[in-house]
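Working notes for the structure below.
Missing here: one protein chain of the complex. Every other protein chain is in place.
Moving on, here comes chain A:
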């Protein structure tokens, strides 16, 4: 940025912070250095207007609470001011340990959007007098939002409450399908990122895996277009749709085998034939059926019947695969 523009913007902020009155654009033009002077020509007026509009947009983009209004009923046009109480970061004091937590927290982000925001938040905290030591070596490579191209547009649309359209391809579908969603938020749940929102075509809440979004999601329409449910618990929505209810499964395993099954099982003691009876709990029964089938003859499902049938169906397909070769 041109140093001149930065200088003008800083002066504008200081000028508007230093007054309780609303200051008109004309007055700003004549006091704050760097604006096109009023020489009575329409060209100069036009240049000033453009410059001032750009400056206001820039300040608002940065989060400067620029107010418009009139100081008295006799004022003929709107003026501008910045209320100090709205501008200033409230007092914040952190102990060394608390500051260390903040220093560590900001390093959990990798996407440009949140990593950049975390850095500028840190700068503000330091400017508020907080000493944050970010040099402390931590034996961790945090990769919270690593490599999710759809993260930023989904996050931004949820933040601004704008409708979002994107192409979504489930692995069992041949082609991506266009989805039209009111995005409520993005959630990392057990290491995978999901978009939670209200699907406008299906008229129901839906959960989407970000890695299955193809292309770049597009926000459409105005900001503030909808209101997420007041009692929204993002991880709970994902857990409800991804996790589902818990199922109890009882299996028999040959002694000393199926270590992977035993790691998550409760032992029910030995069966008549010397096998170990094990109880398993799962919220993803089909994934468990895949695992149990892969253990082959070492594991036999006792109950429930659905699980037994599911494993037999898998084994039957697997047995057919090799033919009689």
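In the analysis below, a residue touches a chain if its C-beta (ideal position, glycine included) is under 8 Å from a C-beta of that chain, and two chains touch if they have at least 3 such contacts; residues count from 1.
One rule holds for everything that comes next: contacts and distances are computed from a predicted model.
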Omitted chain, identified by the protein name its UniProt record gives, among "Heme lyase CcmF/NrfE family subunit", "Proteasome accessory factor C", "Glycine--tRNA ligase beta subunit" or "Simple sugar transport system permease protein": "Proteasome accessory factor C"
Contact residue for the chain not shown (choose from A:124, A:202 or A:281): A:124
Residue in contact with the excluded chain [from A:39, A:77 or A:174]: A:174
Listed residues A:24, A:71 or A:113, member touching the removed chain: A:113
Missing-partner contacts on chain A, residue numbers: 1, 3, 5-7, 9-11, 13-15, 17-18, 31-33, 58, 61-65, 86-95, 97-102, 104-106, 108-109, 112-121, 123-129, 138-144, 146, 155-156, 158-159, 171-174, 183-192, 211, 234-235, 238-239, 257-260, 263, 289-291, 293-297, 299-300, 308, 312-325
